[in-house]
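Would you mind keeping the following structure in view while I ask a few things?
Complex shown without one protein chain; remaining protein chains in place.
First chain written, first letter: the chains are A and B, and each begins at residue 1.
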Amino acid sequence: MLKKGIAWVYTCIIFTFLYAPIAVLMLMSFNESQYNSLPFQFSTRWYNELANNQTLIDSSLTSIYVAAITALFCVILATMLMLWIVQTKSPLKKWIDSLIILPLTIPWLILGLSILLLLNLLNWDKNFYILLVGHIIISLPYTVMVIKARLQSLDFSINEASASLGANEWTTFRKITFPLLFPAMLAGGFLAFVISFDNFILSYFLIPSGQSTLPIEIYSSIKFGFTPEINAVSTVLLAGTTIIIIFIVTVMKASLKFLFK
Amino acid sequence: MNKKWWLVSPPVFLLISFCVIPLFIMVYYSFLSDGTTGHLTLQNYLNFFQKGFYLKLTWKTISTSLLVTIICILIGFPMAYIMAKVINSGKNIILIAIIIPFWTSQLVRAYSWQNLLRDGGILEIILRKLHIIGPEPLGILFTQTAVIIALIHIFFPYMVITIYMSLEKMDTSLIEASKSLNAGPFTTFWRIILPLSKPGIISGSILVFVPSLGVFVEPRILGGTEGSVIGTVIEDQFFEIYGWNFGAAVAFILLMIVFISTTVLSKFAKEEV
Partner (left out) sequence: MKKKSLGLALLFILLVVSAIGCSSSSTTTDKDGKKELIVVNWKDYGSDDPEVIKEFEEKYKVKVTHQYMASEEELLTKLRTGGVGKIDVILPNASILPIAIEENLIEEIDSTKLSNYKNIFEQFKNLPENSKNNKIYAVPWVWGSTGIAYNSEDIKEEVNSVNILWDEKYKGKIAFRDDFNDAVMTAALALGQNPNSPTNLNEIKSKLIDQKQLNRTYWKTGDEFSKLFAGKQISVGLMWSGQAAAMKKNGEPITYVIPKEGAIGWVDNWAIVKDSKNQDLALKFIDFMLSSKFQENWVNSGGPNPVNTEVTKNLDPEFVQQMGINEETIAKLHFISYHSDAEKKTWNEMWQEVKAK
């Protein structure tokens, strides 16, 4: 009992640390002062301004769009890779394994600048597809980790049984592997979404001129005048996400258990 | 053996053409004197090693990242252990709550820290109300401490989640067995829990250490006059002046540091398990 008490106290301390800056940014979104000055004066001014700030809304939508496509591709690619990895006896397996985790061991700064140099060498313009590819590459290892963990715990004899009963591979995948793997795919996609959504460094190098994702918009508005509208948009996104997550959790309570296993 | 290549080739193609090849191009640029047109030269590397201050910044970057990693392990391990072994309910809620801060941009969080940590800011007001500090200013903002706090905040979730994943897989009966053999909690921790969670700690360390080496926003916003790190040097070469070749050389040196440290770490993970 004492052990549990200490555990909860510790958890509370950690969460105070984790949420302190978040609380401050939410608080400042309701503060009248443009420069976050104290004393605090309640106002919804920044939310009104946000509603009229088309650039900020557009860039948030671009971020969601990029993150959603990244997540979708990461899930598909990671599933393909993992289905191959778990069954293969190819001598290349080891190499491919290390290739997949390579992006984890390269700081984003370096990855961003080296892709920029590739474009420069080929004389290509920065474009949206390259940005997407970059996001997919940095998020893929995380999705792979989640799906791999799930796949390793699966029993492949079911697949063999299914095959021996005459089901073709596609049917086996559709009827057996996919439903078993689905929660992990969802979790992996979620992780990829989050990583892509928050990414600033890579986008900073690869964003085509005139376009912007939310982090880029924030960085450029820091250059030309950062108002608490940014805090307001962050607060709205946080609230939105929390609601979506609560929704997912309630809909899918049973299968959520292996979300992170 | 050669069946189902269609499964593996698209992701492999993507990774090779947009991750491996660009790195080689970076190395190529780092040996050029000027843009794409210059001649081959070692000048960029010589310049880096001849100027003492670049080495100083490199060391500062490495030591900061190391410190961030170590603190993340020290505070992250108990959290992961609590989630995996102590509490029975609410694990998923805690996990999700750890991930939620990701939804706010790193940049916005850095500014939030500025609000919190500055002299006369929110933390100072709270601490003074609690009589923890006297009337003197807090003096944390624009020091290395502020940068380290912000970096821990950003990378902490990676550490907790990886350690949690390894602890979760661990068989609780091993701990019970150790206890029933009259081993003290310390012995149990040292002989059973720590060795078994080592893979998680190592991969968590990689996930924290590697990106910390490449940050440039937080040092700039929170580090004050001491805010220069290798990341800011590289950023300047690419965004302030047309110094891509030197920038590529510095990036390659940073990459070598990363590879050496990850190799050492994974060697360490393999032995005596």
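Operating definition for what follows: a contact is a pair of C-beta atoms (placed from the backbone, for glycine too) under 8 Å apart; a residue touches a chain by one contact, two chains touch by 3 or more.
The shown structure was predicted, so the numbers you read here are calculated from the model rather than taken from an experiment.
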| item | value |
| --- | --- |
| Listed residues B:76, B:101 or B:121, member touching the removed chain | B:121 |
| Touch with the omitted chain, as defined above, among B:29, B:77, B:113 or B:142 | B:142 |
| Hidden partner chain, touching residue among B:22, B:101, B:157 or B:243 | B:243 |
| Absent chain, residues of chain A that touch it | 33-38, 55, 58, 61-62, 64-65, 68-69, 72, 123, 179, 182-183, 186, 189, 207, 209-210, 220-226, 248, 251-252, 254-255 |
| Chain not shown, touching residues in chain B | 34, 51, 53-54, 56-57, 111, 114, 118-121, 141-142, 220-221, 224-225, 227-228, 233, 236-237, 239-243, 246 |
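Keep in mind that, in the parts below, only the chains that are shown with their structure count from here on.
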| item | value |
| --- | --- |
| CA centroid of chain A to CA centroid of chain B, Å | 17 |
| Chain A-touching residues of chain B, taken from the complex the two chains share | 1-2, 4, 7-8, 10-12, 14-16, 18-23, 25-26, 29, 36, 75, 78-79, 82, 86-87, 92, 94-109, 111-113, 115-116, 120-122, 125, 153, 156, 161, 164-165, 168-169, 206-207, 210-211, 213-217, 231, 234-235, 238, 244, 247-248, 251, 254-255, 258-259, 262 |
| List of chain A residues in touch with chain B within their complex | 3-4, 7-8, 10-11, 14-15, 17-22, 24-25, 28, 36, 38, 77-78, 80-81, 83-85, 87-90, 96, 99-100, 102-111, 113-118, 120-121, 130, 133-134, 136-137, 140, 149, 194-195, 197-198, 200-201, 205, 214-215, 218-219, 222, 226, 230-231, 234, 237-238, 241-242, 245, 249, 256-257, 259-261 |
